[in-house]
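Omission of a single protein chain aside, the complex is shown with its protein chains in their original locations.
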Amino acid sequence: MTLKLGVIGAGAIGKEHIRRCTHTLQGATVVAVSDINADSVRAAIELSGINAESYSDAYEVIKASDVDAVLVTSWDPTHEEYVLAAIAAGKPVFCEKPLAVTAEGCRRIVDAEIKAGKRLVQVGFMRPYDEGYQALKLVIDSGEIGVPLMLHCAHRNPEVGENYTTDMAITSTLIHELDALRWLLNDDYRSVQIRFPRATSATHARLKDPQIVLLETQSGILIDVEIFVNCRYGYDIQCEVVGEKGIASLPEPSSVRLRSAAKLSTSVLMDWKDRFIKAYDTELQHFINDVKAGKLSGPSAWDGFAASVAADACLKAQETGETVNITLPERPAFYQQ
Amino acid sequence: MTLKLGVIGAGAIGKEHIRRCTHTLQGATVVAVSDINADSVRAAIELSGINAESYSDAYEVIKASDVDAVLVTSWDPTHEEYVLAAIAAGKPVFCEKPLAVTAEGCRRIVDAEIKAGKRLVQVGFMRPYDEGYQALKLVIDSGEIGVPLMLHCAHRNPEVGENYTTDMAITSTLIHELDALRWLLNDDYRSVQIRFPRATSATHARLKDPQIVLLETQSGILIDVEIFVNCRYGYDIQCEVVGEKGIASLPEPSSVRLRSAAKLSTSVLMDWKDRFIKAYDTELQHFINDVKAGKLSGPSAWDGFAASVAADACLKAQETGETVNITLPERPAFYQQ
Amino acid sequence: MTLKLGVIGAGAIGKEHIRRCTHTLQGATVVAVSDINADSVRAAIELSGINAESYSDAYEVIKASDVDAVLVTSWDPTHEEYVLAAIAAGKPVFCEKPLAVTAEGCRRIVDAEIKAGKRLVQVGFMRPYDEGYQALKLVIDSGEIGVPLMLHCAHRNPEVGENYTTDMAITSTLIHELDALRWLLNDDYRSVQIRFPRATSATHARLKDPQIVLLETQSGILIDVEIFVNCRYGYDIQCEVVGEKGIASLPEPSSVRLRSAAKLSTSVLMDWKDRFIKAYDTELQHFINDVKAGKLSGPSAWDGFAASVAADACLKAQETGETVNITLPERPAFYQQ
Partner (left out) sequence: MTLKLGVIGAGAIGKEHIRRCTHTLQGATVVAVSDINADSVRAAIELSGINAESYSDAYEVIKASDVDAVLVTSWDPTHEEYVLAAIAAGKPVFCEKPLAVTAEGCRRIVDAEIKAGKRLVQVGFMRPYDEGYQALKLVIDSGEIGVPLMLHCAHRNPEVGENYTTDMAITSTLIHELDALRWLLNDDYRSVQIRFPRATSATHARLKDPQIVLLETQSGILIDVEIFVNCRYGYDIQCEVVGEKGIASLPEPSSVRLRSAAKLSTSVLMDWKDRFIKAYDTELQHFINDVKAGKLSGPSAWDGFAASVAADACLKAQETGETVNITLPERPAFYQQ
């Protein structure tokens, strides 16, 4: 049985997911595509060589009788309404991050899903599907390093464009750690503080770069995350978990070891797409499999809401320079694992 | 369009390939399975939950009108006849290594394929599909380390069973290097010599373990391969290419880095299945894609023949202690790349 | 010409320095030793097999006509008076850290030395003499990683005794970083904040362990130092300098690489003495050479004062939980390099 997917939003990410479903993943086929731009729909369909219906109205995709499940890859501010519509239609929906552009919007989706009485939403947080993070979680959960006490993390990009501003260090960059670290530690955040070191000369007036984010969790784990989006040397994701009796660090990406020109070296990736490409495949394959099995298990609407609440606090911490509390309502029984 | 596969041989590897085609790969479905043991066929079909026809006669699978291509995963001595039958039927065939149990058998397949006028055979050598080997080949081909002069390789298993004898270090173990290194270097072998160091106390009377194999290529590259199948500590595949101006080594498998108990460590795999599991997926996906595209490009019957010729020389080198020439006929134009 | 040394304080460190001067270093000999405990003097002299005069009064050592220079290795609270006496006697003095137990005490030494018109004091900060830190400083100063923006450091001990309390994380442990990082960066501190993560279960009521110290320098470099003195797994000193275009990290101590029991590992030291043993030799050899050359160049009284001012601020930051300013008077011209 092949799962029939409708895709809302045929921009870069939409095209990429259509290609992925068509040529890489198993068990699904894209049967409907919509975009406000008809040319984009056409291009996406041609690019992947699929035989899909094109729509100008996203709601038509959701309603289409041959669409079993929906992928939302449209403009961020439209995510909320399409996810709510999919829930209303009783159709499983995979929504690219952010689930909604406000915490309130995420909360409305959570409420709608609970009311629907069944998990219908998976948010596009892919790091929990990365083999490195999974291996790291296995080590933590094994007790080998004891109870985690501190995390030292870094999220470094070689460079960003002129449009990238200080707040985007949270909403576009840290958002991945905000989700992944909750999952890794099985814990929620209690507070956040942000410090700004001396700025790199490679940045511009509207971007303070780098930043140091200090998150504290409910259980008291202290996390420092260095965000440095003009670090020049590579795309480098680090996560070191300091436990009571040992330290476990995220694997370095596999690389040929080279002895050359007075150096013993391995490669650091330059393009973020190379780092998590398999995780993107895995997250969507999981969604497909879970929908077919009738039970979603990936990052939930609640996870999207929690990340959004934390991100809001981070933005306030950026502005005020103070330690800002992160207050998440109690996790509904519906989302207990 | 889904490729319909017939599988000959429903033992461990057959079952694994059926599962792979059904649940991991894209674009193929297993429609026919045969084995001399009817229970095995039944078990394989049930295990993967497929809807396939079961046969007792392998030739029926090859002839079945709904079978587009054949996978040969039967007992080694039967490979040759089934591959020849598939060629005769004009059907693409993926044959697990060895292609045939003798070099002469491999040669007969080569001759049959040339006569058929079209590449129909892919041999199950998976290392060229391993990401690590591919990355290593990219570095070599880039010229970054200059012309290769020497290779230092190791093939280590934690242990082998009592049935594993000295000759199997060639036919079951080194055979992978014999294929992979030809591909890596774009070169053929000229001679081989084998030296036996002091044996490990973990071995038995009929197995000299470890062994050092010294291969020389046509271009003069000198390759040493340590084969050590009771090394205890792990399954460890090493390949270091020494070039005129630098050295490139196969990536270590990605692993969590651990600081614990006075050690800074990463993991070494213990199970060979974990090392090349993705390469097995990739080689078969490639076969499926290539068959659908009408043009095979993976390890060819000629590659199977070349590995077999080299393996025969290695066996003779084991017995005689002498340097044995490896004489491969000129590569037919049919197999030029 | 051999430098004749008088040693004040024949406890563990005193004995060790006497042994070092006698059996490891070049160009000096210990001719006088004092301690409030006459047995300790006797033991120290016997242990190193030297032919030295024993004194009960430290001032006699300083005054002794055959003593060219003085080593102060007595009880911390006595350092200040002996160093001041050595300055008054015009004799070069190597004083183990701390230079004095208060910043005011350090300042009195600075003032006395300036008044003496000549550098006479070297403080026993040995990390600048460590080959690893020196190599790291070379890389920073070369400009290879660009201007430093952040430092991520760790100071981890496997365990500490019951007498070790929260404040000692500053005065006995961080004190080394407080000196070494000023030297490494050629910068002074502006402020400090201390955060307490969840405590390890291996600690006791009077020791909050671990701690995260956040130092900001005058040029805006943000430094985080993890202090974790019951980390169990080893004695581990880390220092990662994040610059505008690259990152340089302190070398790991050299170690045999081991493949064993499913691990690829190197050793982590368990004993702090093994980590900096050569640096102790080098600092004292430098003092000897500098005294003979008539010009001290090692860690100065000013450096001792600066570390003390920073340590005081850290203690206040521990108590208040606030960001505490670190205000150092302008560096006197006397100490300009």
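To keep things simple, chains are lettered A, B and C as they appear, and every chain counts its residues starting from 1.
As a convention for this text, contacts are C-beta pairs under 8 Å (C-beta built on N, C-alpha and C of every residue); 3 or more make two chains touch, one makes a residue touch a chain.
Just so it is clear, the model here is predicted, and its values are computed rather than measured.
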item	value
Chains on display which the left-out chain touches in the complete complex	A, B, C
Per the touch definition above, residue among B:228, B:276 or B:302 touching the missing chain	B:228
Contact with the hidden chain (one of C:16, C:60, C:111 or C:252)	C:252
Interface with the unshown chain - residue positions in chain B	146-147, 149-150, 152, 195-202, 210, 212, 214, 216, 219-222, 224, 226, 228, 231-233, 242, 244-247
Contact footprint on chain C, counting only the chain that is left out	23-26, 131-132, 135-136, 138-139, 144-145, 245-261, 266
Missing-partner contacts on chain A, residue numbers	232-234, 236, 252, 259-270
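Just so it is clear, only the chains that are shown with their structure count from here on.
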item	value
Self-contact between copies chain A and chain B, residue sets same or different by half	same
Chain closest to the middle [Cα centroid of all protein chains]	A
Relative to chain C, chain with the most remote C-alpha centre	B
Chain centre separation (chain A, chain C; CA means) in Å	45
Whole-Å gap between the CA centroids of chain A and chain B	38
Chain A, residues touching no fewer than two other chains	245-247
